[in-house]
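I have a structure here, written as structure tokens, and I will follow up with some questions on it.
The other protein chains are all here in position, but one chain of the complex has been omitted.
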Amino acid sequence: MLTLTSSRHTALHDWSAGGKLAGLAVFSVALFALPGLWSLAGLGLPLAATLALGLFPEWLRLFRPLVWMGLVILAWHGLTGTAPEGLTAVLRMFAAFGAANLVTMTTRLTDMQAVFLWLARPLAPVIPPARLALAMALVIRFVPVLALRADQLSQAWRARSPRRIGWPLVFAITLAALDDAEHVAEALQARGGTE
Amino acid sequence: MSGIHLNDVSLSLQGKPILTGIDLHLTEARIGLIGRNGSGKTSLLRLMAGLVAPTSGRVTVEGASPTDRKALLRSLGILFQNPDHQILFPTVIEELSFGLIQQGVPKAQAQARARDALTAEGRAHWEKAATHTLSQGQRQYLCLLALLLMAPRWLLLDEPFAALDLPTEARLRRRLDALPQRLITISHAPAAVERCDRVLWLEQGRIRADGPPAQVLPEFRAQMARIGEADADTDL
Partner (left out) sequence: MERSLTRIALFAALIAALGLIPKIDMGIGVPITAQTLGVMLCGTILGARNGALAVLLFLALTALGLPLLSGGRGGIGVFTSASAGFLIGWPIAAFVTGALMGWMKEVSTAGTFNAAVAGGIGVVYLFGVPGIALVAGKPLVEAFWGSMVFVPGDVVKAGICALVTVAVARARPGLVQA
């Protein structure tokens, strides 16, 4: 499946995933702890990094869903006469979002997963790491399967109805997920189970 | 106690009888299992694979109960009709090495063996491929490879050719014919089991006939033709 990791290899890709995530955590906490003007500098950091690494257009595109959210916040503060606070809030959100996306773009999914499994180690008695890794692999495997099923079902809907797709489609996909879970459980069992 | 034994096995699901009074001792290298839709073929396979427990009676595979999962993994593998019900992993290499890891092979070694198997099949380029990008025939083939890596003594195949085009079917058939394993193949088409050593005909959950294909298939064909001629098929 498609990940958000950039296919363009940069120097940042070689840094350790754990290090990048720790850095991001410090950066985000600082962003909210420091006074407003710092958020501008905070946005400048990932901006400069993406420009230097040639990831800027890709990085900018990820902001698209956030633009309207920023505009709403600005307008909202404008109406209540607190425009400067609004600007700070939006800049801070964009800075945190931009830095996080930089880490996501330059870290491979498998490296992220390794950090995650390491962080989840204290949970080992409740959720053994092998089971967790298996569950993750199953999700990655079955997102495209269910997405395809959803697409086929909505085509079947459109082939027989001029109206917009309605809730029976959700029923059909949910049932497919439930049935697939049964089949996959059997397939797992047939090949040695989860132990 | 070699082979697969079923002693007076019956199976009901939610109170509905699926299989009744099945008595079999299977040792032949190639066994065909035929019958109409809903006759219980898949349920019989699932019983042998220990995926469902019989309501009454006893199943043993190579002397062990199918509930002994460890022993069963070495003696039996099952190929589901729909590869999407079988493929568990996003990439080919994970899918192939999983079974070996379940048998206790260390991960690195399992992956190396999976890689060797792919190379031997001339498909080394599949290693990193995403399983959902493979075609139907390729996914079926991947499922078979995953089973063969586990080297079980028996392979149970549920309609292995149902969704394949003719050249793919011919290739898969050749591959299966050459296997040293004992095969039990489900089909609703008599032609698919013509060269088996033994054919079982299942009807409404009971063994209707059991013997060499030359003996079982003509009667099966005649009966299917007879039913097909009648228009009102209330159980379709």
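Observations, loosely collected:
Read from first to last, the chains carry the letters A and B; within each, the first residue is number 1.
The working rule: a contact is a pair of C-beta atoms (placed from the backbone, for glycine too) under 8 Å apart; a residue touches a chain by one contact, two chains touch by 3 or more.
Fair warning: this is a prediction, and the values are worked out from it, not measured in the lab.
Shown chains touched by the hidden one, complex as a whole: A.
Residue positions on chain A in contact with the hidden chain: 1-5, 21, 24, 28, 62, 65-66, 69, 73, 76-77, 80, 82, 85-86, 88-89, 92-93, 96-98, 100-101, 103-105, 107, 109, 112-113, 116, 131, 134-136, 138-140, 142-143, 145-147, 149-151, 154, 163-167, 169-171, 173-175, 177-182, 184-186, 188-189, 193-194, in rising order.
The working rule: only the chains that are shown with their structure count from here on.
Averaged Cα coordinates give chain A a centre that lies 40 Å from the centre of chain B.
By the touch rule above, chain B contacts chain A in their complex via residues 46, 49-51, 69, 73, 77-78, 80, 82, 84-90, 94, 98-99, 102-103, 130-132, 146, 150.
If you check the complex, the residues on chain A that touch chain B are 1, 134, 137-138, 140-141, 144-145, 148, 180, 183-184, 186-193.
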